[in-house]
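Report on the following structure.
One chain of protein is taken out of this complex; the other chains stay put.
Now for subunit A:
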Amino acid sequence: MSARRLASLLPKSCLELVVWGQPRLLGALAQSEAALDGNCRPSTSYSPAEPATSLAVRQYASRAQLSSSSVTQWRTAHTAACPQHGPACAHDHAHHQQPQQSGAASGAKPAPRRVLTLEEVEKACRGCDKLVKRGGLVCNGCATVQPPDESLSYFELFSLPDSSFDIDPQLLEKRYKQLQWNLHPDKMGHKPPQEREFSAQHASVINLAYSILKSPLSRANYLLASKGVNAGEAFEGTIDDPELLMEVLEAREEVEGTDDPAALAQLLAHNRRQQEGLVGRLSAAFRAGDMGAAVSLTHQLQYVAKLEQEIVKKLPQL
């Protein structure tokens, strides 16, 4: 069961009680939200008497009268287990703060994720006394359009499970349409100018984010840039990988040298297969956390995508 489901199961009155009455539990809910990011660590932005997650679990369990075993299961699934004391560990170990690195992480280390502050997780609505969750564009209570939050990553914007290269394109499209539907100009006609302005800003960021996440190349570039790796479009240097460059040069010469539509179509088909293969390898590299390989594959993909453009330019009928 996801933390969001968990929160939604609480009766609304409970939730309000939680939100207004107990700042510690607010933090706990915030933590549950952070757990959605696949990053279950105790929040350090406040000092709880006990770890936020276990507090949330205990309170939820007492309300829902769950058996303790299912609580343990939930906790095991949603918190990083302490390697020394198991999942129930409530100590403030340093390893709780560090995301566990998986695979052979060669190349650049992923930057440690910043722990969100309470204000970032839930903000007071501009129009009413409700709280708007991180990433919420419109208040659930009074439908006031909220100001854009520039700290949101494009993955968070679409509430994708985590910031990974492997995304579900159908889910992305669905979320994109949902978001734009909420911001449709028809719904904004009666709103004050300030909110219409916010809505237009949201729509523009969402369009940009969608186009970037949709294509594997720009998604890889965005991911590398967000990890602070110098690569892709932001990469200003030059490379001298003779094998890759010779291949690129020969492929470009081949495209330049032919005007035969059938031959070009064949080259295009080969190019698309090549791109698919590279995207598969790129996905494996990101999963393994191998940033060095990810950078090199992104460069290759950049060249192959450029070649595709050149072929398409010569094939106006396609």
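Points worth noting:
The rule is short, and it goes like this: a contact is a pair of C-beta atoms (placed from the backbone, for glycine too) under 8 Å apart; a residue touches a chain by one contact, two chains touch by 3 or more; residues count from 1.
Just so we're on the same page, contacts and distances are computed from a predicted model.
With the options "Eukaryotic translation initiation factor 3 subunit K", "Iron-sulfur cluster assembly protein", "Origin recognition complex subunit 3" or "NUC189-domain-containing protein" in hand, the undepicted chain maps to the protein name "Iron-sulfur cluster assembly protein" (source: UniProt).
For the chain missing from the display, the contacting residue among A:Cys142, A:Leu171 or A:Ile239 is A:Ile239, taking the whole complex into account.
Contact with the omitted chain, checked across A:Ser163, A:Gln275 or A:Gln302, is made by A:Gln302.
By the touch criterion stated above, the residues of subunit A touching the omitted chain are 231-242, 244-246, 248-249, 252-253, 256, 298-299, 302-303, 305-307.
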